[in-house]
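Missing here: one protein chain of the complex. Every other protein chain is in place.
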Amino acid sequence: MIARPDVFPGARAAASFNLFKQHSPLIHCLTNEVVQALTANVLLALGASPAMVVEPEEAAQFSRIANGLLVNIGTLTAARGQSMLAAIDAANQAGTPWVLDPVAVGGLHYRSEFAQRLLALRPAAIRGNASEILALGGVQGGGRGVDSTADSLTALTAARQLAQTSGAIVAVTGAVDYVTNGVADWAIPGGDILMTRVVGTGCSLSAVAAAFCALPGERLDHVATACRVMSLCGERASTQAQGPGSFTPAFLDALYQLNAEAL
Amino acid sequence: MIARPDVFPGARAAASFNLFKQHSPLIHCLTNEVVQALTANVLLALGASPAMVVEPEEAAQFSRIANGLLVNIGTLTAARGQSMLAAIDAANQAGTPWVLDPVAVGGLHYRSEFAQRLLALRPAAIRGNASEILALGGVQGGGRGVDSTADSLTALTAARQLAQTSGAIVAVTGAVDYVTNGVADWAIPGGDILMTRVVGTGCSLSAVAAAFCALPGERLDHVATACRVMSLCGERASTQAQGPGSFTPAFLDALYQLNAEAL
Partner (left out) sequence: MIARPDVFPGARAAASFNLFKQHSPLIHCLTNEVVQALTANVLLALGASPAMVVEPEEAAQFSRIANGLLVNIGTLTAARGQSMLAAIDAANQAGTPWVLDPVAVGGLHYRSEFAQRLLALRPAAIRGNASEILALGGVQGGGRGVDSTADSLTALTAARQLAQTSGAIVAVTGAVDYVTNGVADWAIPGGDILMTRVVGTGCSLSAVAAAFCALPGERLDHVATACRVMSLCGERASTQAQGPGSFTPAFLDALYQLNAEAL
């Protein structure tokens, strides 16, 4: 049994959020087919700039220009895998931080092998649910597609180890999110069950994490702030929503209206 | 002139819907590029789990795990066609039911030949508009892209024959939907003209049909229930909507709030 981490303080989230608003990061998103529009709209609502550039040659060129890169393997194909590898290589050369979202890793062999290969390429952060983080860390999980059947606290030990071995900040998200650098960690409560009934809220969080990784300063705090921004706006949207349909417009509005004081 | 089928009784729909809620099927969706997010959100709103797994190797692996498979050829490419064939083959080996949505079949040679090939692979159900069902059944239709220029009742004879030759439940959807197993059939009224001004309502219905095909029991009733769930929620959403923009959130909310009593 591990100790439950402290709740991430609002003052730290506010400081990180102010920095985000000053920088308006440009984020290169290599993400899955299903969530592209929501991912772009979440970044735009927060004042960041998304761009999806996918042919390997220009994906590599663009990762040098962008402030951050997201790699999400939800609808991995051999061709898109080549674009991801080209973009990551260029990002690493240019010092552009990149974030890995290992969607549904564990049960599916093809993506699991690819994710292990990516893990060696020094992601700045990794964001997944408990099943995904357990699987990526080599622990047998119980994922059923993209849904997690494990609790995020259960996965925190695996997350700490993964952070230590990979050098990445690791975020395990669920009813409560945990963010760790392998030594220190934060708990981020909030959100709403309705967020699990809308496709792409987790994938979008990974894009937001990539945008926060583009900021100077303490990356553990920045990734925790990405989680807090999404969980707070999720909570606010849920109070106004009659279901997952009205949740999404309310969520994007909440992201757009968010200011540091609210954090 | 053929007799108009009886209206599908609400009590049967309610029974099938209760079963659906108990099973929460996991549905593998190989669908077109345009409707992926709506398709996922419709399934999530109903309490099912969507997953899009597309590289042939893992598409095959995933179809064995999933409870149902959707194959929609709206943006068919040679590469995606290979994934579809791999997934169908695996689904058939595992006994996973799969549903064919033959988008815009008829006028376009490439997809028409592919759809005929799929037809031989024993889909559990086929869902199309009148033009598509006429074309798939070998009758010359008048489709203009994805829009149907034929009435769904006109296509019922073709649908019955198609059900007999293919062994699939066939749903012809339009202002009134007809569902047939080649011998018995049901009429499902409802819906709203606004549904034709939102992309993906028909494609999403095919995904919902795949989810209902995953249930044990009478498949004709289950596919008719899929149609009724969508037409009833479409009606409800239309009464609240000022146009196709506000329709979509209201529609997803209605799917989320739906219970057996309402059917």
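Should a chain be cited, it is by its letter among A and B, assigned in written order, with residues numbered from 1 in that chain.
Keep in mind that, in the parts below, a contact is a pair of C-beta atoms (placed from the backbone, for glycine too) under 8 Å apart; a residue touches a chain by one contact, two chains touch by 3 or more.
These numbers were taken from a predicted model, which means no experiment stands behind them.
Peer 1: Pick from B:59, B:99 or B:198: which residue touches the chain that isn't shown?
Peer 2: Looking across B:59, B:99 or B:198, the contact with the absent chain belongs to B:198.
Peer 1: Using the definition of touch stated at the top, determine which of A:19, A:45, A:156 or A:230 touches the missing chain.
Peer 2: For the chain that is not drawn, the touching residue is A:45.
Peer 1: Can you list where subunit A touches the absent chain?
Peer 2: Against the left-out chain, subunit A lists 26, 33, 36-37, 40-41, 44-45, 49-55, 57-58, 61-62, 65-66, 79, 248-257.
Peer 1: In terms of residues, what is the contact footprint of the unshown chain on subunit B?
Peer 2: Subunit B touches the chain not shown through residues 32-35, 37-38, 74-79, 104, 107-111, 144-147, 196-200, 241-246, 248-249.
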